[in-house]
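First the structure, in the form of structure tokens, and then the observations on it.
Every protein chain but one is kept in place in this view of the complex.
Chain naming follows the written order as A and B, and within any one chain the residues start at number 1.
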Amino acid sequence: MIHDFGIVWSERGLLLSGLMNTMLLSALAGFCALVLGVLLSTVLMQRARLLAQTARVFVDAARCTPFLLFVYFVYYGLPSAGLRFDNWSAGLAALIVYHTAYMGEILRGAWMAQPREPIEAGQAFGYTGLKLFRRIVLPPLALASAPVVGNQIIQIIKDSAFLTIIALPELTNAASSIQSRRYVPFASFIIAMLLYWALCLVVEAGVAAAGRMAQARR
Amino acid sequence: MNITIPTMPSDNTHALKVVGLSKSFGALHVLDNVSFGVAPGETVCLLGPSGSGKSTLLRCINWLERPDAGRILLNGRQVGISSGGVVMSDSELAAMRMHIGMVFQHFALWPHLTVLQNVMEAPVHVQRRPKDEVLAEAEALLRRVGMYEKRDAFPARLSGGQKQRVGIARALAMKPTLLLFDEPTSALDPELVGEVLAVMRDLAREGMTMVVVTHEMAFAREAASRIVFMDRGVVVETGDPETFFSAPKTERARQFLLRYASGPVPNAEPSSIVPLNPESASIRP
Partner (left out) sequence: MSFADILSIFSGALTTLLLSAAGIALGLPVGLGLALLRWARVPVAAPIVALYVSLLRASPLVTLLLLLFYGLPNVGISVGPVTAGVLALAMNTSAFNCEVWRAALMAFPKEQTEAAQSVGMRRGLRFRRIVLPQIVRIGLPGLVNEMTQLIKVTPVLALVGVVDVTRAAVRIGASTYEPLPPLLVAIAIYVPIVYALVSTQRWIERRQARLEAPA
């Protein structure tokens, strides 16, 4: 068994590149999903019913669909409808579209829970538009939604592992590749799991820091 | 400390003039042809039972609520409608609002900023005044309301009375022409009401132009230059506080005083008045 770990260590380059790809995918998808989620949450709260209803259907459908099936759908299913993606685009697109739905919903929830009066005070003091948003609306909202957004980022990291099915060279795929070539499945997957754990602990540390900032102001 | 008069051109005897203001929420007529004026330095208290439209009227003055009809004139300039006769854009409205200060019932302090930052925020970022000048004034204002020691605390750590005093300092920092108070002590525990009323009383004494919606009858009697009594969206009676409280002219005012202030009290000495409003036993210094 120790010998097995030695073999994994010798393949650390591949593992590390898999880790890098996981981090890249997760960071990119997380950022895009967050930005698009902000837009989606505003659409969800529109008074124009048709628009809001359409967005609502999208969110509910995404949250009721298994991510793995969605990946299959994007990579294998869409080509027969004319849309062909390579595995990176398919993987990234699937992650972003899927998690935008979640982000939209949680941001909407965080927004609804915000007290209205301080924002009204901002307006009464002469704040409008972008300035109102940046200085008055955004900071408390960001602090309040940090924990749930952090959780969603962790979810994105874990969902990125599913992309191994479309041969995307992320961490789980790297571990699979090592185990199939060098016959060290236990060691390679355990190491992969520990690396995912480390990633999640980093995200959780970030959330905890935001939580401390929020706590001082709560 | 003197409140400096801000730089709005004054071509009118009234600092604030409300003319024929009406507003409905659906079928409910909340305001019906309301008119009154406020001279510079006056403190007007809006009194009336719940649902009389007092808060809505106040919020129409700075266009937080949009009136359906009527005009609001701040030092002769119309609020909400530009000189071309069209509804003001956001930035035009914002420019007018810089001259109208507001103190909110639930304080509405910005939770992510400290006390000092709350007071400095709008003068620096909306009025674009130099930071050191604003800092000096903010500290002076906080000393004035007795909150200087807590200047680095976050609002969440403060009591209601403390928060409201910061709210008043924050509004004053903008050097407003007019200060609006929306039931400033209604959300406070009884023992904290006094400290806020004391600050407000001093402001009134120093000549700040104020419109106050309140249930604090004792405060209104002592600090107001004029009472505007409203019921169901209509101005029923106006007059000086002494007359209103001791010998109201209308029956509705009499009923109101009976319910909320144990009836008209003739010739009472202001400083010996025991809290009349059963809902908030404010402790007077």
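Basically, contacts are C-beta pairs under 8 Å (C-beta built on N, C-alpha and C of every residue); 3 or more make two chains touch, one makes a residue touch a chain.
Nothing here was measured: the structure is a model prediction, and the numbers come from that model.
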Task: Of A:L25, A:A124 or A:V184, the one touching the omitted chain in the full complex - done: A:V184
Task: Where the unshown chain meets chain A, residue by residue - done: 1, 4, 60-61, 63-70, 72-73, 76-81, 154, 157-162, 164-165, 171-172, 175-176, 179, 183-186, 189-190, 192-194, 196-197, 199-201
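As a working rule, only the chains that are shown with their structure count from here on.
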Task: Residue ranges of chain A touching chain B (in the complex, touch as defined) - done: 115, 117-118, 120-129, 131, 135-136, 139-140, 143, 216-218
TODO: Mind listing the chain B positions that touch chain A in their complex?
DONE: 62, 64, 90-91, 93-95, 97-98, 100, 102, 104, 106-112, 121-122, 125-127, 154-156, 170, 174
